[in-house]
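Just one protein chain is left out here, and the rest sit where they should.
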Amino acid sequence: MATIQIAGKNIEVDEDGYLVNLEDWSEEVANSLAASEQVEMSPNHWEVVNFLREYYQEYKIAPMIRILTKEIGKKLGKDKGNTKYLYELYPGGPAKQACKIAGLPKPTGCV
Amino acid sequence: MATPGKKMAPRDNGAPDYKKYLHPLMVKNYGKWKYYEKVKPGVLKHVAHSGDVLYTVRAGSPRTLSVDTIRKVCDLADKHCQGFLRFTTRCNIEFQVTSAEAVEPLIKDINEILGFPVGGTGNSISNIIHTQGWMHCNLPGTDAAGSVKALMDTLYEDFINERLPQRVRISASCCQINCGGQSDIAINLQHHHPPKINHANMQICELPKTVAICPVAAIRPATVDGKDSLMVVDEKCMYCGACHGQCPSMEIRDPQTDSLAIWVGGKTASTRGGPSFMKLATFGLPNNPPRWPEVGDAVKKILDAYKESAKPYERIGEWIDRIGWKRFFEMTGFKFTKYHIDTYRYARTTYNMSTQVRL
Partner (left out) sequence: MGKKWKIKTSTPKLDELEKGPWPSFIKELKTLAERKPAVEHLLGQMEQSYETNTNYWTGTVLNLDGYGGGVIARYSDLAKKFPEVAQFHTIRVIEPSAFVYSTKALRELCDVSENHSAGILQLHGMTGDILMLGSTNESMHTAGEALMEKGWDIGGSGGALRTLACCIGPARCEMACYDTLEVTKRITDTYISQLHRPDLPYKFKFKLSGCANDCANSMQRSDMPIIGTWRDNIQVDHAEVAAFIAEHGVDFVVDNVITRCPTKCITLKNKKIEIDDKNCVHCMHCINVMHKALAPGKDKGVTILLGGKRTLKIGDTMGSVLVPFMKMETEEDNEKLIDLIARIWEFWGENGMEHERVGEFIERVGLGTFLEGVGIEPDPQMVKHPRTNSYIKFEEYTKPLMAGEASKSPLVTNKEVEGKETA
């Protein structure tokens, strides 16, 4: 397990860079995780991350992709409520990259 | 050159254009084949309405191939088959030639250069389909590839001959997800106790998803050492391992107790009585690498009984339907136990609800 330094704090991450302790998440941490993924966080990126976090806090799971695309469609416009747009924002994929930046658990199942 | 993180636009190329990969006679006679004949085990002759004739030579392969071997396969196809070839659903390689004289030299090269046997057609045992095992999956309790290799050595003569009552298809799977599929005979791994939970890891998982995946609702949230985790109600758990696929910290495997079971009578074709699921024949075979001899012995018992009493065109399941399970257990010597009686959904529909018994 590796450690990264963000704003003077030591933060544990796993071999793929996901947070080990989900409480460690902060906006700074998100920005830094995004930078390591070469993702530049725009307001639209934040919409996705914020929704993922809200959903996770309520249900303790990441939303199904359809729920995410619908929500983004509502917030950012219908043309953006699809996986194509999500992959434009997060080329590494909403389940993997966006969840990582949002400080959600790594999707561990084989799907 | 792409590096991780570099934004590479997805290409969406789609499926390769199969039309470029068809043998010229396949292109010419596409959809216009008239009939086929069996020339000899492993060799088929397809005749088109145009009068064209295409000979197919089927070779067994280990599925996992080095590029070196694939290049040799290509050399053979270049030399004999105008640069085209195909694979079957069961991982055999099919080489095609256009004249009867070309068949034997091709077979000679397949045997000598590749070291692959020719067969797998008609009433034979074709290549066994199997799953990843210890070479690449994250869930296996055994190595399907290894037991399959050992078993094909045992059944070799039935691959290169067509001497069975009907075709026999075999599969092997390395966990209870059973990626191997329905077959006349299947060798599958069996777990024997509930998952052992690694509570230290559970906080990094989406716990509700693991709870939801259990088909018998045996998983419950729990607090262990002051932290969120899960517990399993042992009496409910049926050791299926679904939770293990979702969460690696629900360890279902156990090198000490995992064992192998053999299932019979599966069929996917809708011919005659239609498709059928396979049923438990015997269980508790040791997971015994590198050659799993007990598996070979059990499969041979089934095949010996089948050869002895099946009628032509009867698949294993149809043969058992006719002679009855009582006779099947007598002939194979497997013991029928209470564990052969279904306990899951629809169990009762599998009981004999008639007075039709063989006495």
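By letter and in written order, the chains are A and B; residue numbering begins at 1 in each of them.
In this section, a residue touches a chain if its C-beta (ideal position, glycine included) is under 8 Å from a C-beta of that chain, and two chains touch if they have at least 3 such contacts.
Owing to the predicted nature of the structure, the values given are computational and were not obtained by experimental measurement.
Among the displayed chains, contact with the absent chain in the complete complex occurs for A, B.
If you put the hidden chain back, the residue from B:43, B:219 or B:240 that touches it is B:240.
Among B:124, B:176 or B:332, only B:176 touches the chain left out of the display.
Among B:109, B:143 or B:162, the one in contact with the hidden chain is B:143. Where subunit A meets the omitted chain, the residues involved are 15-16, 59-61, 63-67, 69-71, 74, 82-84, 86-87, 91-96, 106-111. Taking the complete complex into account, residues 1-18, 20-23, 26, 30-31, 33-36, 46, 54, 56, 60-71, 73-75, 77-78, 83-89, 91, 93, 114-117, 129-131, 134-143, 145-146, 149-150, 152-153, 156, 159, 176-182, 208-209, 212-213, 215, 240, 242, 245-246, 248, 253, 255, 258, 266, 268-275, 277, 287, 289-291, 311-313, 344-345 of subunit B touch the chain not shown.
The rule is short, and it goes like this: only the chains that are shown with their structure count from here on.
One simple way to say how far apart two chains are is to compare their mean CA positions; for subunit A and subunit B this gives 39 Å. Per the touch definition, subunit B reaches subunit A in the complex via residues 5-8, 10, 138-139, 203-209, 213, 245-248.
Listing the residues of subunit A that touch subunit B in their complex gives 14, 18, 20-22, 37-38, 59-62, 87, 91, 104-110.
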